[in-house]
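Structure provided below as structure tokens; questions to follow.
Note that one protein chain of the assembly has been removed; the remaining protein chains are unaltered in position.
We just call them A, B and C in the order they show up, numbering each chain from 1.
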Amino acid sequence: MKEVINLPVKNIEEEEYHINMGPQHPSTHGVLRLVISLQGEIVKNLKPHCGYIHRGIEKMCEKDTYPQIIHLTDRLDYLSAHINNHAVCLLVEKALEVEVPERVKYLRTILDELNRIASHQLWWCSFGMDMGGLTCFFYGLRDREHILDIFEESFGSRLLHSYYTPGGLLQDVHPNFQKRVKDFIKYFRKKIKDYDDILTGNIILQERTKGIGLLTKEEAISYGVTGPSGRASGFACDVRKHHPYGMYSKVEFNEILFHEGDTFARYMVRMHEMRESMKIIEQLIDDIPAGNHTAKMKAIIKLPAGEYYQRVEAARGEFGVYVVSDGNKSPYRMKFRSPNFSNLSALDHISREGKIADLVAIGGSLDYVIPDIDR
Amino acid sequence: MNSFLKYFTDIFHAIKSLLTGMKVTGRYFFSPWEIVTQQYPENRKKLKMFDRFKGEVIMPHNERNEHRCTGCGICETNCPNGSIEVIPVKIDMPDGKKKRIIDKHIYHLSMCTFCALCIKTCPSNALAWGQEFEHAVFDRTKLTKILNQPGSSILKDIDE
Amino acid sequence: MAFSIYDFTSFTQSVDKFLYDSLSPFWALIVEMTIIGLLVLVFYALVGLFLVYAERKVCAFMQNRVGPNRVGPYGIVQTIADLFKLLMKELIYIKNADKLLFNIAPFIVIIASFMAIAAIPFAKGLHAIDFDIGILYVIAVSSLGVVGILLAGWSSNNKYSLIGAMRSGAQIVSYELSVGLSLLTIIILAGTMQFSAIVAGQENGWFIFKGHIPAFIAFIVFLIASTAETNRGPFDLAEAESELTAGFHTEYSGIKFAFFFLAEYMNMFIVASIAATVFLGGWMPFHVGGWEGFNRVMDFIPPVFWYFGKTAFVIFMMMWFKWTFPRLRIDQLLNLEWKYLLPINLVNILVMAFVVLMGWHF
Partner (left out) sequence: MKEKILSLVPGAEFQENKQYVTFIIPSDKMRDLAMKLKNETEFSFDYLFCLTGVDMLKYLEVVYHLESTIHKHELVLKVRTAERENTSVDTVCDIWKTAEFHEREIYDLLGIKFNHHPDMRRIFLDDDWKGHPLRKDYVDEVNIVEL
């Protein structure tokens, strides 16, 4: 006979049960596992379990030289590979006090912004898919293809570029670059209206995102939620504005700030940022100065002993590189402050008392990239 | 009364927003010329990758089967993943000196991350990107390639 | 045995007569039922195959894609290839699942949709059974499917499935109301629940035009509610692949999954044909009162084509909805029903009754 276990029967209405969302789940965008405590459909508690794609990049960096590290940073937030590369390059240039040519600064800024647009496009389509609108996914990818073609023509790769090197760029951009970028801006200005028509104005999306996943400004700062997600809460955290690098001090652009702090604000910040990025590119693309594509660098790059920190604005927030150098050709300790890691820490707080569908919407609006969380 | 009016304006706006969305998808439905899909295996003949496309690392040989690699091994030290192995040999020159030339330039495509450091740092520009991208094979040992062709020799003007 | 594509009455009656003449009444009935069953089965499979293909092509065109184009010319054999794939797949048995219910559930879903076909008039006289209360029968039978979905979700021993099933239950129970009430609006106008009589009543104008505003509102409400009742996007909360992986059929594989898949498309076909029959005149051609020449031209097109054309139009509308809108949340879904559709519907019935009483309809 089976042993009968008499557990105290809790009020069935208040009983919580657990669900594993992930590691394989369509809306976690990778191998993230969320253990959710549910009461009916209401999320009571949520614990993220990371590390399914932990590759020990920080440890690998301790063995690599600085030019070699560049290609590892691609693999953090693979959707803003250029921007991650930029952080390491800027750090090395700052430590060695190298002045890069103007042309490099222009090109880097343009490429960063193109990368940001591409990343936001992918965010838009995956967000649409999370909300159940599958058609968005294809429109986003269709337009992203144009940017990837620009990338491919200039440096041969579409996602993981490894194009920036300490001191400049690997090679000069393709002669067609300027024309193609201008064509793209023209094309995308037309197509972004579709985005607004099909998703932004849609009553279902607005009902599902407004007032969902509230994050106040104080909480955003405390959790270190940066990037579009932080700016949706009113946290002025745009590194491009506050600690400018590249050409950002010379171009005009607005820091998009919303104060609602809900999912729809996070959505709108990104939609506006795509337009803002196009504005930046338009200001720069016509007068890229001629010149060398790289500064003169020593064959073996050795940073002077000391500590360096470089912040850049990646597509998902503030990306930081912290290096402790002991004067060797590889860093003593390298730390990547990844935006998604901090953004994820707020997920538990903002998705409580929401429904599962809300959690999916919030997750989509935080736009996490799992390799960046796990490193 | 106000809330009553709001009830109907809400419905009206909701339907309007839905119709705007349907207009977009409807327009694309009736404009099949905007289809962007590439018919991949069919367009294989016409498909041309960009000149700079990173398909694999190759060592260009000229028509006399000569390459530019001196076997210095700089690419090997620069590769972050150990996907390049340079195996040099010493040969006796006619004037009695020994000379280091390349025996095998082994390239593990399976380990390559396409960071372009080998090509960038090569002092004699012996390596380049190949545009081949159909790398699928049934056995991963086939992804280990020897880049210098059999019987090839080094280009004269690099040698001097 | 007179055969006409415009009128099947004499054809079906002669078949009926032939059977009863040559066999005893009992056997004649059995044979007749078997023939109809087989015909419906074949029809079912064909429609299922076609709809799956159509859905793929429609969504592909809306998404700037080509859609299936590998198997056969323009990919038309794709669904058959998929069917073979599904047939050959392993049926996975889940530990701790309720075996009996788990296996029964797909059949309940498919039988429910199967039964509804019987009452639908495809053309004049092409009608398996013409109930006096055809509409009531179809509504009753098609809502049986939810039992299968609930059982599937509950017996799978999977929390995702359970959530999906519960959502589906709440959804169908509420939207059944709107479907019924919007049909009731037309029943008031038509004065009958018999499908053949409803179609016959639309000879000089479809009900959507005859009943003008209230009928049009009822049509819109029916379209929304029936999309919800068939668990299709944007009301596909029971499956909600970005939230619940696959909802109630997460644990199903192979042919059992195919049953759910097929039933979804068949339900779509059934609600579309009800919409076509009740609102858009069924197999009745498009007539405008007084225009004799025009009506003659319209009559030239066989009723079967009219029927399938109208059904295809409604199905296309439902596909258009699915591939445009994001999914609703469960509370919004119920809000939509109880706060918007139901009150509108009730008022609409009153208006319709008033219109009919005053004789304001055409």
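The working rule: a residue touches a chain if its C-beta (ideal position, glycine included) is under 8 Å from a C-beta of that chain, and two chains touch if they have at least 3 such contacts.
Every value quoted in this text rests on a predicted model; they were computed, and no experiment measured them.
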Message: For the chain left out of this view, which of A:Val173, A:Ile288 or A:Leu344 touches it?
response: A:Leu344
Task: Sort through A:Ser222, A:Asn254 or A:Asn328 and give me the one touching the missing partner chain.
output: A:Ser222
Task: Decide which residue listed in A:Gly213, A:Gly227 or A:Gly320 touches the omitted chain of the complex.
output: A:Gly320
Query: What is the set of chain A residues that contact the non-displayed chain in the whole complex?
result: 50-51, 54, 56, 58-59, 63, 218-219, 221-224, 226, 235-237, 242, 306-309, 311, 318, 320, 322, 324, 332-333, 335, 337, 341-342, 344-346, 349, 374-375
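Everything below uses one rule, namely that only the chains that are shown with their structure count from here on.
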Task: Would you identify the shape of the chain contact graph, picking one of line, ring, star, complete or other?
output: complete
- request: Could you tell me the distance, in whole angstrom, between the mean C-alpha positions of chain A and chain B?
  value: 24
Centre distance in Å when chain B and chain C are each reduced to the mean of their C-alpha atoms: 51
Message: Roughly how far is chain A from chain C, centre to centre by C-alpha average, rounded to an integer in Å?
response: 45
Query: Of all residues in chain C, which are in touch with two or more distinct other chains?
result: 62-65, 323-325
- line: Check: chain B positions touching at least 2 other chains come out as 18, 21, 24-25, 36
- line: In the complex, the residues of chain B that touch chain A are 13-14, 17-18, 20-21, 23-25, 36, 50, 52-54, 78, 80, 113-117, 120, 129
- prompt: In their shared complex, at which residues does chain A touch chain B?
  reply: 64-65, 67-68, 70-72, 135, 142, 145, 152-157, 160, 162, 165, 170-171, 174, 194, 197-199, 201-204, 206
- prompt: Which residues of chain C touch chain B in their complex?
  reply: 58, 61-66, 69, 320-321, 323-325, 340
